[in-house]
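Coming up: chain A.
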Amino acid sequence: MVRDVFTIVMVAAGAFFFLAGTVGLLRFPDTLTRLHALTKADNLGLGLVVLGLLLRVQGPLGALKLVAVWLLVQLAGATVSQLIAGAARRGEPSA
Partner candidate 1 sequence: MGVATVFGLCGAAAVGLGLYGVIVNPQPLRKILAFNLLGSGVFLIFGVVARRGAAAGFGGDPVPQALVITGVVVAFSASALAVALLLRLFQETGRATLHADAATSAGANEADP
Partner candidate 2 sequence: MPQHLSEATTAGGFLLVLAVVLPVTAALLAFVAGGRRVEWIALGTMPLGLAIAVAIVVAVPQTGAPLVYLLGGWAPPLGVALRADGRSAVMMAITAVVIGAIGVFARADFRTPAGSVEARAPFAFWILLLAIWAALNMVFMGGDLFTLYVALELLTFAAVPLVSLDGRGETLQAALRYLLFALLGSVLYLVGTVLLYGTYGTLDIVLLSHRVHAGPPTLVAAALMTAGLLAKTALFPLHLWLPPAHAGAPAAASAALSGLVVKGSFFLVVRLWFDVMPALPGPTAAQLLAALGAAAIVFGSVVALRQKRLKLLIAYSTLAQIGYLFLMFPLAVDPGSAQFQSGGALTGGMLQAISHATAKAGMFLAAGLIYAGLGHDRIAGLGGIARALPISVLAFALGGVSLIGLPPSGAYLAKALLLQAAAETQQWWWAVVIQTGGMFTCSYLLLVLGHALAPADKPVTLRVPVPRIGEAAALALAMCSLLLGLVPWDGYLSVPVGIPSNPPVLKALATALWPILGGIVLAILLGRWGQGLARIPVAEAVVAVVGSARRIALALGRMLVRVDGTLRQWAAAGFSLLVVAIMFGAAMLAGR
Partner candidate 3 sequence: MTMAMALDSGLAVVVLAVAGWTIAARGTFAAVVGFVSYGLLLTLVWVRLEAVDVALTEAAIGSGLTGALLIGAAARLRAGEASPVEGPGVVLRLEIAVLSATVAVALAIAVLLLPDPAPTLAPAAAENATATGLGNPVTNVLIAFRAMDTLLEKVVLALALVGVWSLAPDRVWGGYPGPRHRSDPHGVLAFFARLLPPLGIVVGIYILWAGADHPGGAFQGGTILAAMWLLVMMAGLTDAPPVSRRWLRLVLIVGPVVFLVVGLGGLWLGDAFLAYPAAHAKPLILTIEFAMTLTIAATLGLLLAGPPERKLS
């Protein structure tokens, strides 16, 4: 029961961050601020979702996989946002 409540709260909070990030992506004026909204939301939102699900997986291997997913997304997100930001600063057109 406590575990269920924890999961619900955590995943809901994660979803909220995704929502906020998406709104930011759509509403913010330029590439850098949009990027800011997106990365914050991704890192924190996904982190919260993973945290919420951690208690529900069976065995440590499953938990490890979840954490690995989070870490990989962090890594990819960080790299890609760096690259996009670099491109934006150099004034290349972006999508």
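Inclusion criterion for the candidates: all candidates are chains of the complex that A comes from, given by their letters.
A few notes on this one:
One rule holds in what follows: a residue touches a chain if its C-beta (ideal position, glycine included) is under 8 Å from a C-beta of that chain, and two chains touch if they have at least 3 such contacts; residues count from 1.
From a predicted model like this one, the values you see are computed outputs, not experimental measurements.
Per the touch definition at the top, the candidate among 1, 2 or 3 touching chain A in this complex is 3. In the complex of the two chains, the chain A residues touching candidate 3 come out as 72, 75-76, 78-79, 82-83, 86, 93, 95.
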